[in-house]
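For this view, one protein chain was removed and the others were kept in their places.
Then we have chain A:
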Amino acid sequence: MTKTKLRFRIGVDVGGTFTDLVLSDSQTGRLVFFKEPSTPSDPSEAVEKGILGLLDRAGLQPADVDLIVHGTTIGLNAIIQRRGAPLALVVSKGNRDIFEIGRGKVPDAFDLRSTKEDSLVPRELVFELPARTLYDGTIEERPAPEDYDRLVAALKASGVSAVAVTFLNSYLHPELEAEVAQTIRERLPGVLVTASAAIWPEIREFERALVASLNAYINPLMGAYFDRLEERLAGNGITAQLLLTTNNGGTLGLDTVRARPIETVLSGPSAGVVSSARLAELAETKNIITFDMGGTSSDMAVSVGGKPELATYTTVGDFPLMLPVVNVSAIGAGGGSIIWVDGQGVLKVGPVSAGAQPGPICYRRGGTEPTVTDCYLVTGMLAEDGFLGGRMKLDRESAQKALDALAEKIGLTGPDRACLLAEAALQIATAKMATELLKTCAKRGLNPREFTLIAYGGAGPTHANFLAEEIGLSAVLVPPSPGTLCAFGALMTDFKRDYVRTIRRRVDGADGEVARLIPDLAESLRVQAAEWLEQESDIAGEIVTSWTADLRYAGEGHELTVELEGAAIEPGGMETIRESYHAKHMAIYGFQELESEIDVISLRSQVVGKMPEIVLPVVAPRGAGKPPTETRRVFSRGAWIEAAVVARGDLFAGDVVHGPALVTQEDTTTWILSGWKGTMDSSGIITVTRS
């Protein structure tokens, strides 16, 4: 019975430096955290060790675990570092240079010596096949047996272990593509074959071929990883079901992911945003901007009305990715960003980062250039022994020396020159983050001052107050375990899959072609989704399907994704679709064209199978007294001040910490500026607001 109740669930996030783990006990609300150094050569090793360590800390046995939800950047890293499988691509005749030509752009318009990305598939491994479906579904040309023989022989000779197949117009008519993919599978056992429309049947052959090729590229590697992981778990007597978090902020079963590993590449940040939105709701906040500051960069994402914003298009490594993802964008410096002075004597922060290796000077891993983290340390925002609960000693002296040298370079003098420089560098980092955040809002027509910042990642809570003050935000939320939010977030995800059908027709009258087509397509998507959920798991509860359509005024080249009411996809829903589009256009662009015809480009659905919710710990109210408080000197606004230092574990619901103050915990330090205060609530969230 415990199994179906899913009492003990483990969330895992494999990062570059650490593998984070969280265990949730749904009966008591207890949460147990564990951090294990990652093992890049075989990431499953750290997952195994981490789970055992976590169980040990929790006092549980392997057999007690009911569910493991796993986020991983293995696929992403393989794409960025180009460590995927040797890969071939099969295309229609005349389309061999699909990757060479791409969409016609070079990455940098300001660089005379710009190069394009190395193609995922070198030209000699792109094979044209006489296989052509026309726009209307007519199969004009079909490969003959000898064409197959030639192709199979060439694929065999090339030694590839994965093949992607993309034919023109397969987004509407996938049959020929599926047929060829199946034939290759049969004739080349052991080679993993991805057909583009089976992964994502959306119009635009270049982007669709990339989705298929990236999927094929990481398919062997991720399959092998899952094999090893399953073996290790089984070896330890862990029989829990394994789920993987996905780009859209959801989760999928292992069998689905084995065929569609591309769905996991951006899963980590997505889970962080989804759980932020959920946590923010506990603090009765619906409009948030996430601020995730890690070692190499800071990321932000927007949630309006509790819903994380999705994008239908993003980039992964060198490539565009045409899949629905939680819309996360980089906004600037991370803790490892390097501080330097240019030839004209101007102070700079980043874009180069010391990353995890060699890292900031104070990490004692060989870093020689001062970083943002070194600035936190010399100004006293971080303590020498305050990192990882004191397990890692920071080297203040070396950080100070390096910052002294830099300070002298721009003419700063006196005993506090390093601190003056550090503060200036932090101001520059803040200004850059603020401008990027403001631009992101300007693109969407949002006023950031109507949003609350939610800070996580190792440095997020340390820097968030600077950012809030710079932009003029009224509040910052700091969740309970900001440094492991992605692992924790994995436990808050639901089963989730996106579907798309390309339509590209004019919205017509009540009994027109499109009016009949849309309900038919919707029905076929419903059937497909039901089949998937049926196979996926027996633990999904309530099923929620939401519908959107990509719409545009006739003649425009750019479409808007519009949420649709259920009525819109029923027969006779055309008027509803029209009204929804006019309204959305008005909201985003400030005008509408009521006389214009509307084209429907795509119909999309997102199917969610609700996961039984985890129970969160409740922080008790303080009976009497105050949290034990020490003080530390912090260099702030040009002078040394005394800041209160409080351990987060000592805070009870309703406790208020007045800035200047530092709230310390194992995985981060929260900095509260003077003039601001932090309030602990019963869900363990600290809300930082102006005093």
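Here is the rule we use: contacts are C-beta pairs under 8 Å (C-beta built on N, C-alpha and C of every residue); 3 or more make two chains touch, one makes a residue touch a chain; residues count from 1.
Here, contacts and distances are computed from a predicted model.
Asker: Refer to UniProt and select, among "Homoserine O-succinyltransferase", "Hydantoinase B/oxoprolinase family protein", "Branched-chain amino acid transport system permease protein LivM" or "Peptide ABC transporter substrate-binding protein", the name of the complex member that is left out.
Answerer: Answer from the UniProt record of the missing subunit chain: "Hydantoinase B/oxoprolinase family protein".
Asker: May I ask which residue of A:130, A:306, A:366 or A:445 touches the chain that does not appear here?
Answerer: A:445
Asker: So which of A:383, A:410 or A:641 would be touching the chain we can't see?
Answerer: A:410
Asker: Can you work out which residue in A:96, A:228, A:307 or A:401 touches the chain that's missing from view?
Answerer: A:96
Asker: Using the touch definition from the top, which of A:109, A:594, A:624 or A:639 touches the missing chain?
Answerer: Touching the chain that is not displayed is residue A:109.
Asker: State which residues belonging to chain A touch the missing partner chain.
Answerer: Here the touching residues of chain A are 93-97, 100-106, 108-116, 122-124, 134-135, 140, 168-169, 171, 203-207, 341, 343-349, 410-411, 424, 427-428, 431-432, 434-436, 438-439, 442-443, 445, 504, 555-558, 588-591.
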